[in-house]
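Starting off with a structure, shown below.
One chain of protein is taken out of this complex; the other chains stay put.
Note that the chains take the letters A and B in the order they are written out, and that residue 1 is the start of every chain.
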């Protein structure tokens, strides 16, 4: 029997962690007692910033990884995190990331293996919306206002005519309550998780792009991966499509739940803000060039090729998902067929 | 030996001055950021990043050598009145050796980490303000290494007094008079 110590930075009740628990149960049963997970969550053993080091040093054998915390360490991977704005639907976005990074990005493999990590999964999340303290009709009303955002959102906020603020997540509620910031671009689940439903009145219901952070619910140490037998690997790989789908489904469900919760508190959801969708579209197309040139400068030589491949994968998955029409089983089968069956 | 300790004192004082500078800059930087936001509705870019990844590390680690030099580490003093001075000195000397080994190991591993971060020119994880933060990694190394050096000196001095029955050196005189006798860093 192989014991796997797993360290999650996310809270136990978060979408990815819940999926992790289900995934562990399935793997344990199907491996007939050959695999056993010893999991901790809530950042108790591994927090967001210590994930790379903890897996590398062997404090845990596997964990959740959030590449957005490692801009310098995982350069190429962070390029795809930036591209999150291109994916408006979580299912296609997650699938494209899995196919791109796990199968088509030798640079990503090299970066991860420097920290003795074997990347195994990406999940999608609830959509990111612009959440505001006051209703607006026109984006002109945001001029000069402060809005909280991280990563590429900051650039989008500038293009809205507002100023980006880098408020810490734990202070967003307080900052919005007191009007230090007018709003935040954040996952719709923040309305519940961070209590923003109590301080927001208005949500621009148009995805600004999907999960800018990039979430890997399950990565393993290369040492663990080497140690596992072919059968053990097979059991894990066979269940990765479930993990990806389950985590994404949880994220989407949490978003819907947060939305209902917010609406019950009188928060208004509306896509009708003059000028907004044009800004989103303009941002999304201009951002591709920005990312390519910025990452070439930072030494990711194949940035243009990687971006092009990613966009192709995204288009491919948007097509697949249009055909399967939200059938979860078919989605998991497609993930297996196209990606995880080819995992080495 | 005297020269070495003199040099250590100079370097640790310099590090403390740098730590103080970071404290002052932290206050000014955050206040400027608030004013910028209130008056011009435009915060100073990178305040969060610089405070978090540079000033805080400077305040936490650069003064560590002086803390050790003044023997201001918080300890539990149960046996103070119970044990004879020589036994106490022996105990403190032994503990200082262990502490010295520990701080050296800390400095060593932090050093490898710092080197790794230097080679990739680590920046703050922020799109608009990718402040270079790798130099701050070396502050941990500097503070820990110098504290280890002081522990070594103190171990020698304590053990010497334990075996020769001389008065143990009770830490070097603090450079600045503090308003709190016996504060020993406990800020509750």
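In this section, a residue touches a chain if its C-beta (ideal position, glycine included) is under 8 Å from a C-beta of that chain, and two chains touch if they have at least 3 such contacts.
In this section, contacts and distances are computed from a predicted model.
Missing chain, UniProt name from the options "1,2-phenylacetyl-CoA epoxidase subunit B", "Septum site-determining protein MinD", "TRAP transporter large permease protein" or "NADH-dependent dehydrogenase": "TRAP transporter large permease protein". For the chain missing from the display, the contacting residue among B:8, B:44, B:60 or B:156 is B:60, taking the whole complex into account. From the options A:59, A:253 or A:330, the residue with contact to the chain not on display is A:59.
Among the residues A:1, A:29, A:44 or A:341, only A:44 touches the chain that is left out of the figure. Panel shows chain B; residues 16, 19-20, 22-24, 26-28, 30-31, 33-34, 38, 48, 51-53, 55-57, 59-64, 66-67, 70, 72-79, 88, 91-92, 94-95, 98-99, 102-103, 105-106, 108-113, 136-137, 140, 143-144, 175-188 of it touch the chain omitted from the view. If you put the missing chain back, the residues of chain A touching it would be 5, 40, 44-45, 47, 49-50, 53-54, 56-60, 167-168, 170-171, 174-175, 177-180.
Basically, only the chains that are shown with their structure count from here on.
Averaged C-alpha coordinates put the centre of chain A at 38 Å from the centre of chain B. Contact residues on chain B toward chain A in their complex (touch as defined above): 37, 41-43, 47-49, 113, 117, 120-123, 125-130. Residue ranges of chain A in contact with chain B, taken from their complex: 53, 68-73, 82, 144-146, 150-152, 154-155, 163-168, 180.
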